[in-house]
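Shown here: the complex without one of its protein chains, the others still in place.
Naming follows writing order (A and B), and every chain is counted from residue 1.
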Amino acid sequence: MTASCPMKPVIEVRDLHFSYADGTLALDGVNFTLYPGETVALLGANGSGKTTFALQLNGILQGAGSIEVCGLPVIKENLPAIRSKIGMVFQDSDEQLFMPTVLEDVAFGPLNQGCNPDEAVARAGATLQQVGMEHALSKAPYHLSAGEKRKVALAGVLAMRPEILVLDEPTTFLDPPAQHNLLHLLQDLPQAKLIVTHDMMFARALGRRAAFFERGKLVADGPIDEIIGRFQWDYSAFDAALRYSAQRRL
Amino acid sequence: MHIPDNFLSTPVWAALDGVSIAAIGLTIRRAGRELPDTRIPLLGVMGAFVFAAQMINFPVGPGTSGHLVGGALLACALGPAPAVLVMTTILATQAFVFQDGGVLALGANVFNMAVLGVLAGYLPFRLIGATRRGLAIFSGGFLSVLASGSLALSELLISGVRMPRPLIITSLGFFAVNALIEGAITVSVIQALDKLNPGFVQKPAAARSRVLAALGAAGLALGVAGFLIASSAPDAIQNLGQTLGISEKSGFQTPMANYTAGNFESAWLRRATAGLTGLLLIWAVCAAGARMIARRRSA
Partner (left out) sequence: MHHVLIDHWSQGSSPLHARDPRAKILVLLIFLIVLATTPANAFVTLVIDIAVLTSGVLLAGLPPVGLFLRAAAILPFSLTFALITWLAGDLWRAVGLVEKSYLSTAAVLLLVGTTPLTRLLGALEALGVPRVLVLLAQFLYRYLFVISEQAQHLRLAAACRGGSAGPPRSRLQAAAGAIAVLFARSYYRAEGIHRAMLARGFGGRLSLLNPLRFGARDAAFTATIGLLLVLARVQ
């Protein structure tokens, strides 16, 4: 599993604009770069454009501007290749685990990549072992806890051997033990990671860089502690946060 | 009303299995373009939604509650062909996983509720939905349940299931009440949906064809007529089943066997023929209507 993109950015976004069908402006001139092996936390208020931004990267939403993933522009012809390079873990695991059993779900990605059934099953087994869920092969997702579903979702994405992982609020619904479990799993993975999150401890534990979204604009990009401090984005400065909200009239 | 196994006589359930298989096959072939794999998750989830919604209690009076069946709702929201398939899947799941309705009788239940019920639920919407939306939706819900119930009852009678007249009248009354409830619920739900997102249940294309309008009117008339015939001549249907030999013969002599040929008067025969013809016509009208609708949608 060699990195095929040496020190060139794995993601390069220039002047990205996007509006929803009803006219709401969701992204307003976003510029962003991600390097191999980096972990960046995407921070910002709800509705500030973080998830919309993430969905642009693998072409699920299409905006105006330029996006390149491992050098490939995000256009229709490149989507199959790009979706192999970017693995996305969605916020709602029930939407992500749409197959009847764990094995079938994790094998879904490899099958779409052209693996034959035996290869797909082998890869699925291997990644399930990697996340510690090999015992759940024939279980229905309905019977799994939130943490287990999250791990299976991650396995389903890892089975496609991506170079970049995008995780949308991965700690939602997870209790602290499950959060720790997920944290350790992610720390061991070599891929570049983009993590949309409101959990500052989680973000800090995984990476040193953060990008802050505000009303569709990427207004800050730098060391995570600095960003958190500047925007008062955690409870350590609760009073300050209250003052901040009053100032911003949120 | 889900008919279990061993209530219908063999000719009846076998014939309805054949009819349903043909109807479903036709629906799939006609609606092929509407059903790419990308749309399947939506239809599956909508099926799960209806299944779950069927379990929600609607208060309809002191101590009584009604439930949504959902054929008309699905037809208006997804279109008739997808609705037929989704209802079929719901019924099959209910039969196998929940043992609600028989396996051999699945053809009958599919015909009653997934084919006829859905088409009867859609026709008013298609014909007058653009101009009289509320009325169209209510009528759709109403006719959907009325038609399915009357058909189920007639199928049981023709199979020779003994039902005294008062019970038949009560059952038909029960179906009529449920039909009103279905109409009311369907219209309330769609009105609530319109407030959430007008795109959920779009206006049908205005019905331009006179043939379709005539077909619709005929279908409506026959739907009501079928109900009236079943209520006024239920014995006729029972006797007809015996005459045609499609009722289940029990091993022992029954009081019916003592009737002489003199009882088969022309007036009775006329009513019996009318009953059976009415039922067959309802099916033919809806099948033809379905074909026309499917053709229009793909045009």
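The working rule: a residue touches a chain if its C-beta (ideal position, glycine included) is under 8 Å from a C-beta of that chain, and two chains touch if they have at least 3 such contacts.
This is a predicted model, so every value here is computed, not measured.
S.K.: Which of these, B:23, B:75 or B:90, touches the one chain of the complex that we don't see?
M.R.: B:90
S.K.: Return the single residue from B:15, B:135, B:163 or B:176 that touches the missing chain.
M.R.: B:163
S.K.: Return the single residue from B:130, B:169 or B:184 that touches the missing chain.
M.R.: B:184
S.K.: In the full complex, which residues of chain B touch the absent chain?
M.R.: On the chain B side, contact with the omitted chain comes from 4-7, 10, 13, 24-25, 28, 35-38, 40-49, 51-53, 55-61, 68, 77, 85-86, 88-90, 92-93, 95-99, 102-104, 160-164, 167, 184-185, 188-189, 191-193, 195-197, 200, 248-252, 254-255.
S.K.: Take the complete complex as the reference. Which residues in chain A touch the chain that isn't displayed?
M.R.: Residue positions of chain A that touch the missing chain: 55, 58-60, 80, 83-84, 86-88, 90, 92, 94-96, 98-101, 103-104, 107-109, 111-113, 117, 120-121, 138, 140-142, 156-157, 160.
As a convention for this text, only the chains that are shown with their structure count from here on.
S.K.: Return the distance between the CA-based centres of chain A and chain B, expressed in whole Å.
M.R.: So the centroids are 48 Å from each other.
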